[in-house]
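Shown below is the structure under consideration.
Note that one protein chain is taken out, while the other chains of the complex remain in position.
Letters A and B name the chains as they come in the text, with residue numbers starting at 1 for each one.
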Amino acid sequence: MAQSREKRKLKQHIIEEWTGKVFTSLCIVLLVVTIFSLVYFVATKGFSSFIKNGISLGEIFGGTKWKPEGEPPLFGALPFIIGSFSTSILAAIIAAPLSICAALFMVEIMPKIGRKYLQPAIELLAGIPSVVYGFVGLSVIVPFYRDIFPGQGLGIAAGASVLSIMILPTMTSIATDALAALPPGLKEGSYALGATRWQTLARTVIPTTLPALMTGVVLGMARAFGEALAVQMVIGNAPHIPKSLFESASTLTSAITLSMGNTVMGSVQNNVLWTLALILMLMTFVFVFIVRFLERRANR
Amino acid sequence: MSAKTADKIATAVIIFFAGIIVLIMAGLLGFILVRGIGHISFDFLTSPPETIKKGGGIGPQLFNSLFLLVLTMLITVPLGLGAGIYMSEYAKPGKVTDFIRLIVEVLSSFPSIVVGLFGLLVFVNVFGFGFSLFSGALALTVFNLPLMVRITEQGMQSVPQAQKEASLALGLSKWKTIKSIMLPIALPIILTGTILAAGRVFGEAAALLFTAGMSSPRLDFSDWNPLSPMSPLNPFRPAETLAVHIWKINSEGLAPDAPEIAAGASAVLILMVLLFNLLARWIGRLLHKKFTATK
């Protein structure tokens, strides 16, 4: 009697153990399968322009002329690649000092006010949909640039301005975490030696947290690189390498959103858009790789 | 320049920049709300949009957004919890676990437009779900899943080791320990994170353009049979969410009051996100109090 109950209990125990294990393993398998199929589908579609349509790698990455409907069609994606990089780098340059200052303010200078007002404000920025950013950019930033700079206001400068606000939250929250995780002994040691706050920040705090701060900057750049709608609305979308920051330009994402719906799946014009998506995806890998590298530096 | 002056200048600069952020933020919110809030009325929130006449509302779009949110969360939460628990409790440290972690990180930084295109290719065309709420929910799941996994992992790791070991020592199975001991403790963190992730679903447009579609067929709100094509609960109907609607009226709107509708809808969207943020904070605090018995 007692033995069989014991046995039943054991059996129940084992069943329970297995359901848990099987359920969670299934979830993780599904996650992995999703990612692999995502990469697989985008990659096969992206490569088809090389394989099926015989466009050379050199043309995509080296060509500066984008004329998909031309005679003969030309698919030089270099303007988009340059546009994407310059927009996201410029956005990171604008946002990095702002976000690091905000993080310093919240952690070092006025933690109370910072946590109470600045942090919720920044979190809210993260929640504003990109469509709304684009809309505000088109109605405020573009006319502003049009009035004070030569050109039409649309362009890399407008795109980068909108993006810099969008990536502020990502950068700030990572910088804040990094600063808060710093062992207090380090700072106290510096203060004890008679250093002022700025000396402590500039010579101790920032150098030690630099890899972590850079992680935030790279992640912000990654987000800027992949943002589509807000950028498309303010950048002007001319498939050329612009001569100035206030001249209409294009990014990888804006080229995709602009033409994806107008082209027929399976046609050359459509396949090259998937190639652009593939480039976006590969860049994501590169960004993650850089972040990993920085994190390893930070942990050392 | 003495160290003290440098310190003062630096502090001033930092405060100045922090102030700029607050100003940007206030300007942005003010701009959207001032332009939009006057247009919000009960009628605006409930009536269907008009193509060319004045006075269209955003009723179906608002419903779609909320419904899509519920659908997405129904898929994301169990999957994310499961995967997160696996990562923090079952995965053995090693190459495979490292690889999975890398994969989750990659997935979380995928541009939403790539996810949307993948959804268009696979969910819409290959699986044949068409432009539908379901395709949209799946696409949103793809990019919310890594966030959910990370949140769950964080939550589980916040559980004191001693509590977990005590439970295991009492002879409870590992799954039971996770379910009954660890999950409740991790709940405040998980829930707060989930609500914030939900806010993200609300504002997403790029991925939905290609999956959930841009049209809102007329809904019959008296028909609650999920299988009927006109029922609002049918997950296989195309649906335009609020964020997509803003995109659409900004770009193709024919109605004479399109700018006002866009402004009003933007304000509604912002208010919803604000609500989500406050809710997340409030629930987090409430649960924290409840489970830690601190006052």
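Note that in this section contacts are C-beta pairs under 8 Å (C-beta built on N, C-alpha and C of every residue); 3 or more make two chains touch, one makes a residue touch a chain.
FYI, contacts and distances are computed from a predicted model.
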item: Absent chain [UniProt protein name; select from "Phosphate-binding protein", "SpoVR family protein", "Fe(3+)-transporting ATPase" or "Beta-ketoacyl synthase-like N-terminal domain-containing protein"]; value: "Phosphate-binding protein"
item: Full-complex contact with the absent chain, from A:K9, A:K52, A:K67 or A:R203; value: A:K67
item: Contact residue for the chain not shown (choose from A:T87, A:S248, A:N271 or A:T284); value: A:S248
item: Contact partner of the left-out chain, one of A:L38, A:A92, A:V107 or A:L138; value: A:L138
item: Among B:N144, B:S173, B:N250 or B:S266, the residue in touch with the chain that has been omitted; value: B:N250
item: Residues of chain A (touch criterion as defined above) contacting the omitted chain; value: 66-71, 138, 143, 146, 151-154, 233, 236-240, 242-243, 247-248, 250, 258-267, 269-270
item: Residues in chain B touching the chain absent from view; value: 42-43, 45-48, 51-52, 59-60, 62-63, 66-67, 69-70, 124-125, 128, 130-131, 179-181, 183-184, 187, 191, 213-215, 217-222, 229-230, 232, 237-238, 248-254, 258, 283, 287, 290-291
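Quick note on the criterion: only the chains that are shown with their structure count from here on.
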item: Distance from the mean Cα position of chain B to that of chain A, given in whole angstrom; value: 17
item: Complex interface listing, chain A residues touching chain B; value: 13-14, 16-17, 19-21, 23-28, 30-32, 34-35, 37-38, 41-42, 45, 97-98, 101-102, 104-106, 109-110, 114, 117-118, 120-125, 127-132, 135-136, 140, 165, 168, 195-199, 201-202, 219, 222-223, 225-229, 233, 253, 256-257, 260, 265, 274, 277, 280-281, 284-285, 287-288, 291-292
item: List of chain B residues in touch with chain A within their complex; value: 3-4, 6-7, 9-11, 13-18, 20-22, 24-26, 28-29, 31-32, 78-83, 85-87, 89-91, 100, 102-107, 109-115, 117-118, 121-122, 125, 142, 145, 149, 173-176, 178-179, 196, 199-200, 202-206, 209-210, 243-244, 246-247, 250, 262, 266, 269-270, 273-274, 276-277, 281
